[in-house]
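This is the structure I have questions about; it appears just below.
Missing here is one protein chain; the remaining ones are kept as they sit in the complex.
This part shows chain A:
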């Protein structure tokens, strides 16, 4: 009950924005290829439900696969950085510095390397999502309470025990922060990957619709992409709550 009450303002706000959208397109006579009426967007969604569903699943698959690989590689890099001071001095700054490279400019290279199939899309998603996972997890390891570590050492804990019973649980909140960020931007990565060269997916769908000046179809695709991003974020948040729920927020 309380949860519903907490979410009520945002739900009402979204309804208000939707109403404003719908009304302003009518009142100001905005052409459909600029901003279509919201009801038309939903109508377009309904009309092409089957097709959109197929593209949706493809894009979601790319995002999830890329995300999974990023989590795997990101956590492993973080462990490497944490366990070797040489890696901390070389790999970590390199990862941080890599963020100054415009990922969008790098993305076409992924197409050159991995082709027009799913590989290049997943690669772009990884390009987007590896960083937040790796850096947040590494920072989480780093921020583990040193005194707790000392205490465990005074009880005879070895390297492996220190990692499993101290570092790993300490880094979890920070890891989940990274995961949530990565989940939210993974959809953007997949869409960009599809734009650069692909046959299917919601990115391709919206691009084609835009070329045909089909405003309602473009917005239908964009809305679905947003839903996907929000859903992935919420999924990450739910996992976070399940794992960390009992700790103090």
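What we mean here is this: contacts are C-beta pairs under 8 Å (C-beta built on N, C-alpha and C of every residue); 3 or more make two chains touch, one makes a residue touch a chain; residues count from 1.
Quick note on the criterion: contacts and distances are computed from a predicted model.
Look at the chain that isn't drawn here: its UniProt entry, checked against "CoA transferase subunit B", "SsuA/THI5-like domain-containing protein", "ABC transporter ATP-binding protein" or "Isoquinoline 1-oxidoreductase, alpha subunit", names it "ABC transporter ATP-binding protein". One of A:35, A:109, A:157 or A:235 touches the chain omitted from the figure, and that residue is A:157. On the side of chain A, the interface with the absent chain consists of residues 145, 147-148, 150-159, 161-162, 165-166, 169, 172, 244, 246-248, using the contact rule stated above.
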